[in-house]
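Take a look at the structure below.
Note that one protein chain of the assembly has been removed; the remaining protein chains are unaltered in position.
And then subunit A:
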Amino acid sequence: MLLIHCPYCDETLPEAEFAYAGEAHVARPLDPSSTSDEEWRDFLFIRSNVKGDHFERWRHAHGCGRFFNAVRDTVSDRFLTTYKAGAPRPDLTALKDAAE
């Protein structure tokens, strides 16, 4: 069972308190009516499916209820970091250097 750090509660807690919520940084277009069919298809269905560092959303479903973002290595299942919704993508190189 993973331990996940909720950036709102600032606590590291068991995975059972959290729910996965898909890839992060897939913003809903501000004016959907102006998007092409292809753009809307990509927004709905096309995901990066990376092997490695994955930006993804989690919800502290059985805690504060907040959605937040995380970077998780899909190979090792290890979290590099978690951060609040709306915050920019963290710099992975700096994070990994710090972890070394």
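The rule is short, and it goes like this: contacts are C-beta pairs under 8 Å (C-beta built on N, C-alpha and C of every residue); 3 or more make two chains touch, one makes a residue touch a chain; residues count from 1.
Just so it is clear, contacts and distances are computed from a predicted model.
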{"item": "Protein name, per the UniProt record, of whichever chain is missing from view (\"sulfate adenylyltransferase\", \"Sarcosine oxidase subunit alpha\", \"Amino acid ABC transporter substrate-binding protein\" or \"Oxidoreductase\")", "value": "\"Sarcosine oxidase subunit alpha\""}
{"item": "Candidates A:S33, A:N49 or A:T93 - the one touching the absent chain", "value": "A:S33"}
{"item": "Hidden partner interface residues of subunit A, rising order", "value": "1-3, 19, 21, 27-28, 31-33, 35, 37, 40-41, 43-44, 57, 59, 61, 65-67, 76-78, 85-86"}
